[in-house]
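Note that this complex is displayed minus one protein chain, with the remaining chains in position.
Note that the chains take the letters A, B and C in the order they are written out, and that residue 1 is the start of every chain.
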Amino acid sequence: MKHELVNKPDFDVLVLSGDIDLHHSPTLRERILSSLKGGRPLLIDMQEVSYIDSSGIASLVEGFQTAKSSNLHFGLLSISSPTLQVLAITRLDKIFSLYETEDSFIEILEL
Amino acid sequence: MKTVESLGSSLLASLEQTGRTFLLLLIIAYRIVQPPYNLYPIVRQIYFIGARSLGVIVISGVTIGMVLGLQFYNTLERFGSVDILGSAVALSVLRELGPVMTALMVVGRAGSAICAELGIMRISEQVDALECMAINPDKFLVAPKLLAGIISVPLLTCVFSVVAIFGGYFVGVVLFGVSEGSYLNGMIDAVVWSDVRLGLVKSLIFGLLVTLICCSKGFYIHLTKSGSLGAEGVSYVTTDAVVISSIAVLFSDFLIGAIL
Amino acid sequence: MTQETAIEIRDLVVEYGNRRILNSIDLDIPLGQISVIMGGSGAGKSTLLRSMLGLKKPTSGAIRMLGTDICTASPGQLQEFRKQMGVAFQGGALFTSMTVGENIQLPLRQHTRLDENTIQIMTRIKLDMVNMLPHEHLMPSELSGGMTKRAALARAIIMDPKLLFFDEPSAGLDPITSAELDELIIKLKQSMNMTIVVVTHELESVFKIADRIAILGDGGLILAGTPEEIRASDDPRVVGLLNRTPRQVNVDVDQHLRRLSGLQEASDKK
Partner (left out) sequence: MNKINVQLITGIFVVIGILSFSYLAITVAGASFVEQPGYNLSARFTSVSGLRPGAVVEGAGVRIGTVSSIEFDPESFEAIVELRINDGVLVQEDAIAAIRTQGIIGEKYIKIVPGGFEELLTDGMQIYETESAISLEELVSRYIFQTEG
């Protein structure tokens, strides 16, 4: 797994790529939580993610929960269809805010 | 002819089991030193083997102490030496009865349960499940029980000895009017460190023997004839485990006494 | 179409003592599909499963799973391989001293250094998958048969295994519960891209879930193929199994009579 945090004017984007499995999700969790501590909305770019296992999803869930409790927006950007299926089996696709493009996330932020 | 044959086969089977039991000890000794180290399972087993046996140990300790007080008082009174009552009770409890009675109580209360638990885990595929999860069943299931046995039995033996000494005190001093000073000081003067140490060594060995035999009996149920009998088989191996470990305690008590 | 194989079984012979249980089995199990191994009682299904799980060492032959030959693998290799597989046992094999949740977390706690929160969330995700979320804190003794199987399934998939074995998913369950379990198995294959091996003797679910079927009989492989191929087969043993006709035994009247009346041994000895 590779990760890169990009600071945009109003929010942060965490760009992920590669496989996210048991070995990587502790890093992912730490990245998400430390970024949210800054008090800025977070968008996770998942376009380049080839595989995410349930520990990775668990980290996303925890991030979402943390963001929600501090009233921050937390979105997932361009999820691939296999990942979507994993989310669907646990109905998490209805919980997370999923975005096709960065602009749609910005629109939500401006509301 | 049939009798000889069955005698021979049961002899072979028991030899095989003895071998397996000692092999298990070696495997566990090897597994214990390997990481990961988990403390909580051991605490849990000390809770089960040790803490939960405390009540039984206290009651039987007091009773044995009172019986000893009564018997020694009657005998010593005839020779006019009731002032050595304290040392008589203390020495017999510390050197013999404490370790042996405690070990037998642990066999009955915890040993049988350990054996049945492992036996049930084996026949209900829980041991297989552990193996399939890449968790070593020797280390995960047996090692904590063995360690807890080695830790708990000596501690229980100490508790037993102390309450037995006071059981004897109650009968001798409170009921029969032996002077408190001669009971306690006589005991303190007569007992030396090597008496306490002998009891401690015995209880360590008993603790290991009892848990090892009970674990091995239950854990290896599938390798014996009882393995195919399901719940009934578990009851057979549990009975076996109790009988064998009790005999092992008594016999090794004699051996240790003879060697040390 | 070349299919990748997940499990390759070659010339597998398994004996218990002098009894030969499996006789020269050759079987390929394709990746990412549901394969069902079926057969009557005593056909050697569970022995085959135990061999694949590495619980029973075969007398000869090879079992290559995801590239590891588990018959010759070192204990360390076997250990590593087993972290990629999940097994749901027939009776659940849940640890009775732990709650459902603790049972499911056990592999994670033993093999990973994940954060406590992550472990909790993963546990609930898996429990939710098998519709057991409300029962996380129950003890195994408080579960019904169907719940036990679902909890066992959740424990089997907690590490996101590539390979899932399911022993008798519908045994002892009512038709509705077992249908739900079948759907769950299909869902798992689709969403998590698992290779699933189901061992069963029950016909109901087989054709619903199977991509491939292997039929065992008397220690040998009778037939392996797609459900269509199995249906089309005219092998009497396959037809018998599918139509549930009892095995035909040719009865010699005289001999049978002698057997029943106990004269058999006497006449044999002559």
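Please note the rule applied: contacts are C-beta pairs under 8 Å (C-beta built on N, C-alpha and C of every residue); 3 or more make two chains touch, one makes a residue touch a chain.
These numbers come from a predicted model, not from an experiment.
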| item | value |
| --- | --- |
| Visible chains that the absent chain touches, using the contact criterion stated earlier | B |
| Residue among B:Leu156, B:Val171, B:Val210 or B:Val242 that touches the chain left out of view | B:Leu156 |
| Omitted-chain contact residue, chosen from B:Thr21, B:Ser60, B:Ser87 or B:Ser124 | B:Ser87 |
| Candidate in contact with the missing chain, chosen from B:Ala51, B:Val174, B:Leu223 or B:Leu255 | B:Ala51 |
| Residues from subunit B at the interface with the omitted partner, ascending | 40, 43-44, 46-47, 50-51, 54, 79-81, 83-84, 87, 90, 94, 151, 154-156, 158-159, 161-162, 165, 186-193, 195-196, 199-200 |
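Everything below uses one rule, namely that only the chains that are shown with their structure count from here on.
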| item | value |
| --- | --- |
| Central subunit by CA centre of mass proxy | C |
| Rounded Å distance between subunit A and subunit C, as computed from the means of their C-alpha atoms | 37 |
| Subunit A-subunit B separation of Cα centroids, rounded to whole Å | 57 |
| Mean-CA-position distance for subunit C and subunit B (Å) | 42 |
| Per-residue multi-chain contacts in subunit B, two or more chains | none |
| Contacts with 2+ other chains: residues of subunit A | none |
| Footprint of subunit B on subunit C - complex, ascending | 50, 53-55, 79-80, 82-83, 85-87, 89-91, 93-96, 106-107, 110-111 |
| Subunit C-touching residues of subunit A, taken from the complex the two chains share | 21-22, 25-26, 29, 53-55, 57-59, 61-62, 82, 85-86, 88-92 |
| Subunit A contact footprint on subunit C (complex, rising order) | 112-115, 117-119, 121-122, 125-126, 128-129, 158-160, 187-188, 190-193 |
